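Dumping the structure here so I can ask a few things about it.
What you see is the complex with one protein chain gone and the rest in place.
This part shows subunit A:
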Amino acid sequence: MERAGHLLKWMLMIVIALISLIPILWMILGSFRPRQELFQYVSLEWHLLFPVKWTLQNYIAIFSDSSKPLGVFIKNTVFVAGLVTLLSLLFNSMAAFAFSKLKFRGRNLLFAVFLSALVIPGEVTMVPTYLLIHAFHWTDSYNALIIPAAVSVFSIFLLVQFFADVPRELLEAGKIDGASWFGIYAKILIPSAVPALITMGLITFLGQWDSYLWPLIVINDESKQMLQVAIATFTNLQSTEWGKILAADTAASVPILILFLFLQKYYVQSIVSSGIKG
């Protein structure tokens, strides 16, 4: 009975792992196959996943296609996501520092107002935010992607919880030494909160890497488009070019998967803290 239960548990664990991983493996391995192979091996055998003849042709094609230059979309996305990440780390940590460590009139009220923004979904404000972007003449400009994303109430909320672990005495010691509040923020708080900032940076970067709906709305100029929107258009235009689609998917995922594997601990930490404390 005990052994049967154990066996069942292992089988379940492995089946779930296969379901999680096989689509990803099929994507990565499929990107190295010649065009016809994907349509040839459709029964349960080794070559359903593994290429017979390995090729880099799909990658060469998607990176050299001048009408849909994947390299450009990746570069655009890295630029926007990187800038959003830097700005949001700065602005959100500044706000979180004030809310968690400084005393000022109206602090609790303001914080409550901030938190109330958490229940407002982006889908509701999508239309007027677009009208605002339109009025600023920011359509087709990265301002539209970067500036509204530079502050996140959710990040501020999480950072406030992280900063709570930094003792105020540590900061006051800096004050007595004559540092300005900005000096205390930059020289004492930030260095003591590096893991929290890596966590937040990672969430922000991945969120931007994933973003689809907002760039779809505000960016029309194809050469400025973000990666996910560009990838979605691949399926519409080249419905038989599976190899290219899979290569584009893989190229868009591998950097993120590697980043995640290295920083996994921080990412998981963020989920844990949002779940348990939130």
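Definition applied: a residue touches a chain if its C-beta (ideal position, glycine included) is under 8 Å from a C-beta of that chain, and two chains touch if they have at least 3 such contacts; residues count from 1.
As a convention for this text, contacts and distances are computed from a predicted model.
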* Per UniProt record, name of the chain withheld from view ["Spermidine/putrescine import ATP-binding protein PotA", "Cellulase (Glycosyl hydrolase family 5)", "Sugar ABC transporter permease" or "histidine kinase"] -> "Sugar ABC transporter permease"
* Asked: For the chain left off this view, which of A:Val84, A:Leu145, A:Ile188 or A:Leu227 is in contact with it?
  -> A:Leu227
* To do: Return the single residue from A:Pro128, A:Gly178 or A:Pro191 that touches the missing chain.
  => A:Pro128
* **Footprint left on subunit A by the chain that the document does not show** => 9, 12-13, 16-17, 19-24, 26-27, 38-39, 42-44, 48, 91-92, 94-95, 97-99, 102-105, 107, 110, 114, 117, 119-121, 123-132, 134, 147-148, 150-151, 153, 156, 172, 180-182, 185, 206, 209-210, 212-213, 216-217, 227-229, 231-232, 234-235, 242, 245-246, 248-249, 252-253, 256-257, 260-261, 264, 268, 271-272, 275-276, 278
